[in-house]
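Report on one structure; see the data block that follows.
Here the complex is missing one protein chain, while the rest keep their positions.
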Amino acid sequence: MLKNIFENVRNKHTLVHSITNYVTVNDCANILLAAGAAPIMADDIREVKEITAICSALAINIGTLNERTIASMIEAGKEAARLGHPVILDPVGAGASALRTDTTFRLIDEVQFSVIRGNISEIKTIARGTGTTRGVDADVSDAVTEENLSEAVRFVKEVSSQKKAVVAVTGAIDIVADAEKAYVIRNGHPMMSKITGTGCMLTVLTAAYCGANPGDILGAAAASVAAMGLCGEIAYKKTMEAQGGTGTFRIQLIDTMSNLDADTFQKGIKVEVM
Amino acid sequence: MLKNIFENVRNKHTLVHSITNYVTVNDCANILLAAGAAPIMADDIREVKEITAICSALAINIGTLNERTIASMIEAGKEAARLGHPVILDPVGAGASALRTDTTFRLIDEVQFSVIRGNISEIKTIARGTGTTRGVDADVSDAVTEENLSEAVRFVKEVSSQKKAVVAVTGAIDIVADAEKAYVIRNGHPMMSKITGTGCMLTVLTAAYCGANPGDILGAAAASVAAMGLCGEIAYKKTMEAQGGTGTFRIQLIDTMSNLDADTFQKGIKVEVM
Partner (left out) sequence: MLKNIFENVRNKHTLVHSITNYVTVNDCANILLAAGAAPIMADDIREVKEITAICSALAINIGTLNERTIASMIEAGKEAARLGHPVILDPVGAGASALRTDTTFRLIDEVQFSVIRGNISEIKTIARGTGTTRGVDADVSDAVTEENLSEAVRFVKEVSSQKKAVVAVTGAIDIVADAEKAYVIRNGHPMMSKITGTGCMLTVLTAAYCGANPGDILGAAAASVAAMGLCGEIAYKKTMEAQGGTGTFRIQLIDTMSNLDADTFQKGIKVEVM
C-alpha cells in the first residue's frame, strides 16, 4: 500500500506550495523535484491564496518566521484547508522562543492541518504548551527509544487526537500516527542530523506525498518519512564508499531520492504498525 | 562572434547586481563566479541605486517578490537603465498570480529592459496580458517544437518589437530574438528542469554576458543561453557516467561552467539564425 503511495508521487507531477525558511529552501525545492513533484515558493500575502489554489498541497515551516510571513502562512493555510488541500506544519524551534511557540499555537488554532511534523521536543511543546528546544533539535532526554516506544506511540496518538491532525515525530525512531493507528519507522541514519535541512526537506516531501494521495494522509505521511529515511541510509553508504563527508552526503541524499524506484522503496522501508 | 562574446565574459570580471529570489540565489551567485563574473545581491531600497551604479548589469527576478523588494526592483531598474547598464527581467510565474502578472507589467512599464527571459507561458502572459502558468513551468501545450518553430519565432520577434527588448524564450528549443533577428538554440537537456534554478541561473548569466558585451545585447543573450544549455548537456553526460542523480547534476552544471573554455563553447553550441 505504501508502495502505491510512492508510485503516485512518482507518476503525478504534484505542485507543492511552500512557505518555508530561507536557510534550506533550495534543498526543499530540489528534493521535491527529485521525488517527482514540483515546487513553488510564494510568501507575499497578496498572492498566497491564488498560488496555493493552483497547488495540490501546502507546507508551512516557521524556521525563519517574521511578522510579514506569519500573516501569509495563516492566509495561505486557511485557503488551502478551505479548498481541501493537505496542509503540513513544521513548527521549527517551537519552544525555543515565545514567538515560535505562540505562532505555532496560533497556526494550529486558525488552520486545520493535515499533518504536523516535528521533533519530539517541538511536538511536546505543541502538546503541553511548554517545553525546551535546544535550537531546532529535540532534547536528547526526550528521544524516542526502543525502551520508551509504546509510551511515545501513545503520546503521539494523543496529540493527534487533540489536534485532529496526523502527527509525525521524527528522530532515531520515527512515529507517524493518527488517533487510532501509528506507523513506527526505523529507517534513517544519524548523518542526516549533520546537515541542515533534512527535517525541512521531509516536510515538503510529506506535503507532496499527501498532495498525490489525498485519500490516505496517514499512509502518505508515513511513506514520505520512510522514503526520506531510506534515502538517508543509501546516501550514507555511498558517502562512505566515496570517502566523502557531509557535503557529499547532502548531494547523495538528493541523488538517491531522484533515482529511487518503487521496488527499492518497498524492499528498503522498515515500517511497523502499532 | 558568439565566441568573442564568451571570451569577453571570461576575461572581464563583470560585476552583476541581482535582485532575485531566495530559493536559488546561492546557485545564481555561484554560476556567475563559475562563468568569470562576480555577484552582488542587494535589495534594500536605500542602497540599490548605489550598488547598481558600481555594477555592469542588473538582473531582476520576481520569483519570491514582496512589497518591499518590488519597490527596490523598480528603483534599481530605473537607475541601471539611466546609467546605460543592461537590465534583465525574469518574470518568474507571471500569469500564476495577479501580483506576479501586475508586477511584471509594472516593471516593463517603468523600466527599459535590455532582455526579458522567461518560459513561453510567461512570455505569452507578457504579450497578451493573460495566460496560465503551472507554477513556474510553461504549459506543455505551449512548448516550442520543431513543428511550431517558425510561428514561435515570429511571436518572439513581435514581443521584442512590442517591448523594445531582446526576448529570450527558453524551453526544449530556445529562441532569443529582437524585432529583426532570432537565434534558435538547440542546446540543453531535460534534466535541467529536474533541478531548481536553471532558469534563474541563466538570467543572471545573461546579465553577465550583456554586461561584458554591452554593444551586442542580442548576441550576448543568445551566447548565454547557448552556454547554459551546453553546460547542461555536458553535466548530464558526467552525471550519467558517475551514476548520479539530480544532486550531482547540479554540481556538475556549475563545475562545467567553471571549466568551460572558448573552443569547447564554440564547438558545442547549436545556434541557428532565423
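By written order: A and B. Residues from 1 in each chain.
The rule is short, and it goes like this: contacts are C-beta pairs under 8 Å (C-beta built on N, C-alpha and C of every residue); 3 or more make two chains touch, one makes a residue touch a chain.
These numbers were taken from a predicted model, which means no experiment stands behind them.
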Of B:V9, B:A34, B:V92 or B:L230, the one touching the omitted chain in the full complex
B:A34
Pick from B:L89, B:I123, B:A226 or B:L253: which residue touches the chain that isn't shown?
B:L253
Given the full complex, what residues of chain B touch the hidden partner chain?
15, 22, 25-26, 29-30, 33-34, 38-44, 46-47, 50-51, 54-55, 68, 250-259
Touching residues (missing chain, whole complex) on chain A:
21-24, 26-27, 63-67, 93, 96-100, 134-137, 194-197, 244-248, 250-251
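Assume only the chains that are shown with their structure count from here on.
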Measuring from the mean C-alpha position of chain A to the mean C-alpha position of chain B, what distance in angstrom results?
33
